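Okay, handing you the structure first.
As you look at this complex, bear in mind that one protein chain is not there, while each of the others sits in place.
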Amino acid sequence: MSLVFLIGLSWFFAVILGVLDGRRRWVGWLSVAGLTAAFAGVIWLSVLVLRDGTLQMVGGDWAPGVGIVLRADALGVIFASLSTAVILAALIYEVLDGVSSRMFPSLMLFLATGLNGLFLTGDAFNFYVFFEIAMIASYALVAYGEGARQIRAAFIFATVNLLGSVLFLIGVAALYHLTGTLEMAEIAVRTQGVATVPVLLTAVVIFVAFGVKLGLFPFHFWLPVVYTGTRPAVAAVLSGALANIGSYGLLRFGGEILVREREIGATALLVLGTASIIYGALQAISRRRSSEVIAYSSIGQVGYILIAIGIGGPVGFAAAVVYAVINALNKTLLFLCCGLRGWLVGAAFVIAAFSVAGVPPAGGFLGKAALFEAGVSLGSPAGAIAVVVLVFIGGALSFVYMFQIYQRDFWAGEKEGKASPLALRSVALVLAAMILFIGLWPEFLLGLSRQAASVLSGGG
Amino acid sequence: MTLLLSLAIAMLFGAGATLLMKSDLIRIVVGMVLISNAANLFIMASGLSRGFAPLYPLPEGALVSDPLVQAMTLTAIVIGFSITALLLAIAYRAYLDLDSVELDELEEAEEREESEQEKEWRPF
Partner (left out) sequence: MYNVPTVRNTPTIRRLEGEHGSKQNRKHLELRFSRSQTHPPEDSPLTTLAVILPLALALVAAPLTALAGTIRTAWTAPVGVATAALAFAAVLWGWAFAGGGSVDFPWAPTWNLRLAFELDGLAALYAMLATGIGLAVVAYASKYLPLHLEHQNRPDTDIPRFHAFILMFMGSMVGLVMAQDLLLIFIFWDLTAIASYFLIAYDVHEEESRYSALMAMLVTGITAVLLLIGAMMLYVEYGTFLLPDLIETAEPGIYLTAAAAFMAIAGLAKSAQVPFHFWLPRAMAAPTPVSAYLHSAAMVAAGVFLIGRVYPLVQTSQFLLDALLVIGFASMVVGGILALSRDVLKQLLAYSTISQYGYVVFMFGLGGPYGAAAASFYVIAHALAKSALFLTAGAATESSGGETRLSHLGGMLRQQPLLAASSGAAAAGLAALPLTIGFFKDELFFEAALERGMPFPLLALFGAILTLTYMWRFWTGIFLGEERGESRPLPAAMLAPITILGVLTIVGGIFVAPFASLTEAAGMVSFNAETPISPAYHLDLRPVNLLALATFGLGALVIISRPLWAGAAGVFSRIGEVLGPQRWYDFSLTGLNKFSDRIHWLEVDTLRSRIVAILIPLGILVGAGLLVAAPAEAGIYSVGTVESADIPLIVALVLTAVAAVAATVPRNHLTLVLVLSASGFSLTAVYAFFGGPDVALVAVLVETILTILLLAVLALMPSAVLKRSETHGSTPGTKRRAYIVGGASAVVAFLGVWGALSRPTPEESVAAQHIELAPDAHANDIVTVILADFRGLDTLGEITVVGIALLGIAALLSRGRLW
């Protein structure tokens, strides 16, 4: 029952906030309180799951499959905690900065509801429904601020991602047609008995759908204009929380449901991942605005996640989780910093820059290390060398673009002006502290990622 | 029947994609509607059985249409409609800002901002 309660908590607050004027300070803080409660709930659930193993419940107490199966496993709760934390940080940031639209707090909570729902459901169609809750909330959020740039970004974002959603819907329907069930675990079992071609095509469609969400090359073309056009808090949420749908979806569908298909397509995943890494990094190098650099950097960074998923196995999946978590935190922090000024901001920004480049003690080096581990562990020496070289080159390019933009913005004085309020800057500092914490106590994330990988097929 | 359904779905999808290539916001919205319809029809078509409407009392031994895909289609139709409505609102809002429904003008604004940034610069 706790699962429904959890998802329901943020939903309940979101509904209440929907009729209130979010620009009022107390409403803002009410939304923070609501999301904090939801976050506490997710953390509590995570503790339960990580301690006792997967929790499962079926809607209406029907047999699994007849009713909707809700299932909290290690992979799901990690992504749920991460996304809720990111949304909470962005919400606090925006409330401190002054919300400019009535609907903003409510939409943020709806977004959290949708994300938590899809991370915690075990039913493919229910996944789609929560997916759409998150997406429609984010379409409205991109328009937040309602300036011409935001509207433009929102239209592009909504059109492109709607196409992605439709593709996903088609994929879910195809899976039902092929297996006669919507329960993910059962689909995983039954696809084994179905001919390869239709399942593979379905897998392709689902992959493209998630690729669009994730902003993977070549599905990324919507991403830079949206991330730079929208407000920093929303960009942070898009890159730190919403993009998790893509990485989680690829892990869940590729690692648990369409296992055989992932193996067939592993080469394609590696190729696309490589393209993403190189392309994103090369584009990022000479971009002028920090938000633009970070947007292209996200395209590159998700390439690493794809590579890790392509490698698969306990080491590969764990690396993907490590990378996804760190990348989400990095990008959230960086986008929030884009809207801030003052020297503490420089400190927070540079910690995130170290993290992106993989310089310890910022947490990012763990992601790189996990990828090297996955690469070196590959059976074929040629494959191992290729992955290691790729990650090395990608990392080298990320040094170039992160430090160039850092120096330009914070040293060469291109970003001078009045310092932002201390409260706002401390949100960034808290995130930076989290990134440092992950780097200094690696067991936290490494242990979690191993547990998450163990729920996936071949990840145990 | 399989072939015919597939053809119809493909035509809906293709027509939608064609409209997405147009340069006005309204047509793009219409294109998205068609693509959503293609998906909805596909859900309906992916039902595992076809026959009588799934309403009790059912005729003895007769085939019943798959009720689950119908439920899914219903949900998808409503969701698709909501999103279309939102998209339409965004398009209308864009019109209010630009006084035009031309995508090109939207993109020209984007281009302008972009090229402003590309002025002389130093990398560090």
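Note that the chains are named A and B in the order they appear, and that numbering of residues resets to 1 at the start of each chain.
Keep this in mind: a residue touches a chain if its C-beta (ideal position, glycine included) is under 8 Å from a C-beta of that chain, and two chains touch if they have at least 3 such contacts.
What you see is a predicted model; the values in this text were computed from it and never measured.
Of A:168, A:227, A:323 or A:354, it is A:354 that touches the chain left out of the display.
Residue in contact with the omitted chain (choice from A:16, A:48 or A:369): A:369. Only one residue in the set A:79, A:93 or A:207 touches the chain that does not appear here, and it is A:207.
Of the listed residues A:219, A:248 or A:304, the one in contact with the hidden chain in the full complex is A:219.
Contact residues of chain B toward the unshown chain are 1-24, 26-30, 33-34, 37-38, 40-42, 44-58, 64-75, 77-79, 81-86, 88-93, 95, 99-104, 106-107, 110-111, 114, 118, 122-124. Summarising the interface, chain A meets the missing chain with residues 4, 11, 15, 18-19, 21-22, 59-60, 62-63, 65-68, 70, 101-103, 106-107, 110, 113, 117, 125-126, 129-130, 132-133, 136-137, 139-140, 143-144, 146, 151, 155-156, 159-160, 163-164, 167, 170, 174, 177-183, 190, 194-198, 200-205, 207-208, 212, 218-219, 221-222, 224-225, 264-265, 268, 282-287, 354, 357-361, 365, 368-369, 372-373, 376-377, 388, 392, 395-397, 399-400, 403-404, 407, 411-413, 439, 441-443, 446-447, 450.
Please note the rule applied: only the chains that are shown with their structure count from here on.
For chain A in complex with chain B, the residues that touch the partner chain are 125, 128-129, 132, 135-136, 139-140, 143, 146, 148-149, 151-152, 154-155, 158-159, 162-163, 165-166, 169-170, 173-174, 176-177, 180, 182, 225, 286, 288-289, 292, 403-404, 407-408, 411-412. If you check the complex, the residues on chain B that touch chain A are 20, 25, 28, 32, 35-36, 38-39, 42-43, 46-48, 68-69, 72, 75-76, 79-80, 82-83, 86-87, 90-91, 93-94, 97-98, 106, 109-110, 113, 117-118, 121-124.
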